[in-house]
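Note that this complex is displayed minus one protein chain, with the remaining chains in position.
Moving on, here comes chain A:
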Amino acid sequence: MKTLESLAFECETGNYHTFCPISCVAWLYQKIEDSFFLVVGTKTRGYFLQNALGVMIFAEPRYAMAELEEGDISAQLNDQKELEKICLRIKSDRNPSVIVWIGTCTTEIVKMDLEGIAPKVEKQIEIPIVVARANGLDYAFTQGEDTVLAAMVHRCPEYKDCKRNWKEKNKQFEVLNKESIFKETQLTRFNLVLFGSLPSSVASQLNLELKRQSILVSGWLPSQKYSELPGLGNNVYVCGVNPFLSRTATTLMRRKGCQLIGAPFPIGPDGTRAWIEKICSVFQVKTTGLEERENQLWKNVEDYIEVIKGKSVFLMGDNLLEISLARFLIRCGMVVYEIGIPYMDRRYQAAELLLLQETCKKMRTPLPRIVEKPDNYGQVQRIHELRPNLAITGMAHANPLEARNIDTKWSVEFTFAQIHGFNNVRAILELVTRPLRRCKDNFNSISYSLSKQTMPLKN
């Protein structure tokens, strides 16, 4: 841990803009195909969801609000009965395999005992109910997924119980692949479960990368279906694919006895390689062809690197991907002024932080300052002083900064785009370079600020 001390961590007021963590519903309901997400909260949450998720609302989504009314708040109504009524309706309308209750700030404040009610309702409606407290009192944006996955851990079967199924499944897998490269003994050695919700194509890309190193991924948390949750237990190794999953990691270790592989995250070719290498080293597998593969990828994106090399970037911070992104961008030759981040788990992100340091050394750039719980007002002042070439920021600040001639990229897009693994390196750079690739000739003629505030006021 000593090496980490040279990185400067600061902590500000926490007056920053981010999405409410219930937004994780948006991608999780799509990932877990047979689920239904019920957000228990007030109109404020509903309004946020409906605006943040825009078009998805109209696609008959598998999520809804249990909207609390005055009677619920003042405990004139019985929470259990009310929730039961709603869940029965969901059952008859959709018949999901699992209902996930998302607790919000309101349920926290009125101390609604969701965890206590859930087993009773579960019995009544005969559908499993998972409770996750994804509220804005404790968490930011992507941490919502962390709370849901941590709650899901308890629903994963014990590894021993599903061992037999697993073998059968592998037989099928081998048949499918015609040639079997895996021996029975090897299979049992690699009990590797990856955690983090990724689009299925990205997940299978990562599976494939590991398969190339002859490591077979035995399961994912979350799985495509609730009924396919991976088996967990003492001799199962787990590895995270996203930097915001510290609660899930802790739960996996403490409650299921899994072994955590602490690795940098597979974002960017450097991150992906380090991630694979770390996993291989744990299983004592010698990697093959990784260096060539990484170099090839850097070569493939030379056109993009040309655009951003030497440019500066300021990450305001709202989704916890910031450290990994900054590390990748530094490796691309950018200068990072500041990494804002809502919450920094130095243990879970230790390997990533180390790689960030090594990358800075390698690229001979100064270590960026890492600002936890940033203060957006102060950050905007710093952006005005530093004038970075690019600010990665939330939507609340993007247009105002653009009007002041600062190029911005919405940070939210990194959450929703496919950015993991070797295959998606171009996708990240596509996002980062987009504001810098816009035709600048037209803009140059208007070098003044387009903000209305800076214009002389009447009166």
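In this section, contacts are C-beta pairs under 8 Å (C-beta built on N, C-alpha and C of every residue); 3 or more make two chains touch, one makes a residue touch a chain; residues count from 1.
Following the convention adopted for this analysis, contacts and distances are computed from a predicted model.
J.: Which one, "tRNA (adenine(58)-N(1))-methyltransferase non-catalytic subunit TRM6", "Light-independent protochlorophyllide reductase subunit B", "Squalene synthase" or "NADH-ubiquinone oxidoreductase chain 5", is the UniProt name for the chain you do not see?
T.: Checked against "tRNA (adenine(58)-N(1))-methyltransferase non-catalytic subunit TRM6", "Light-independent protochlorophyllide reductase subunit B", "Squalene synthase" or "NADH-ubiquinone oxidoreductase chain 5": the hidden chain maps to "Light-independent protochlorophyllide reductase subunit B".
J.: Of A:Trp27, A:Phe190, A:Tyr226 or A:Phe422, which sits in contact with the chain we cannot see?
T.: A:Phe422
J.: Looking at A:Trp27, A:Phe48 or A:Trp220, which makes contact with the chain not pictured?
T.: Only one of A:Trp27, A:Phe48 or A:Trp220 touches the chain omitted from view, namely A:Phe48.
J.: In the complete assembly, which of A:Glu67, A:Glu228 or A:Glu413 touches the absent chain?
T.: A:Glu67
J.: Extract the touching residues of chain A with respect to the undisplayed chain.
T.: Looking at chain A, the ones touching the missing chain are residues 14-15, 17-21, 40, 42-44, 46-48, 50-52, 54, 57-58, 61, 64-70, 72-73, 77, 79, 82-83, 85-86, 89-90, 105-106, 108-110, 135-141, 176, 200-201, 204-205, 208, 297, 300-303, 377, 380, 394-400, 403, 422-426, 450-453, 457, 459.
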